[in-house]
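Encoded as structure tokens, the structure appears first; notes follow it.
Complex shown without one protein chain; remaining protein chains in place.
Moving on, here comes subunit A:
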Amino acid sequence: MHRLKFIALLAGLLLTAAAHAQQVQVIKLPELQKRLARPTDTTYVVNFWATWCGPCVKELPHFDKLTTTYKNQKVKVLLVSMDYASQLDKKVKPFVAKNALKSEVVLLNETDPNLYLAKIDPKWTGSLPFTLLLNNARRKRLTFEQEFTAEELQKQLQAFMQ
């Protein structure tokens, strides 16, 4: 009997997790470029990460939190997973569900970084994590090839939006 209750509880938990689970859209470079080129007065916080990247996983909650903190402002957090597309169901989706990420997550499905890195940003040498702050209407753009603490990220974003 106890066992049944436990199974029911477990099933319930899993269902709740599934209901909260974010969609992870798999996109190619032109789609990402299109999104990064929208001429709106919205500040985009774009974080390139991967489930296998230790520093990325550590800083990801700081980025995701911005979606809640800046809910009433024109700020959009986009988390771009650089995991292999073959790892979507095995690694990326479980990660997104487990961490209950509230921001939009996409997976960039491209194989040759030599062809796409410079098209995302010429300054990006290829290490992860990588972060872009951009506002196309105000023609502002900043890049960071580094790991962030929550405070540093807040500070940079606030300065960027002023």
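Going forward, contacts are C-beta pairs under 8 Å (C-beta built on N, C-alpha and C of every residue); 3 or more make two chains touch, one makes a residue touch a chain; residues count from 1.
Methods note: contacts and distances are computed from a predicted model.
Asker: Mind telling me which option in "ABC-2 type transport system permease protein", "Carbohydrate ABC transporter substrate-binding protein, CUT1 family", "Thioredoxin family protein" or "Carbon monoxide dehydrogenase" is what UniProt lists for the chain we can't see?
Answerer: "Thioredoxin family protein"
Asker: Of A:Q23, A:N72 or A:T125, which sits in contact with the chain we cannot see?
Answerer: A:T125
Asker: May I ask which residue of A:L88, A:L117, A:L142 or A:M161 touches the chain that does not appear here?
Answerer: For the chain that is not drawn, the touching residue is A:L117.
Asker: Which of A:Q23, A:S86 or A:Q162 touches the chain that is not shown?
Answerer: In the full complex, the listed residue that touches the missing chain is A:S86.
Asker: Which residues does subunit A use to touch the chain missing from this display?
Answerer: Its contact residues with the unshown chain are 52-55, 82, 84, 86, 111-115, 117-118, 124-129, 145-147.
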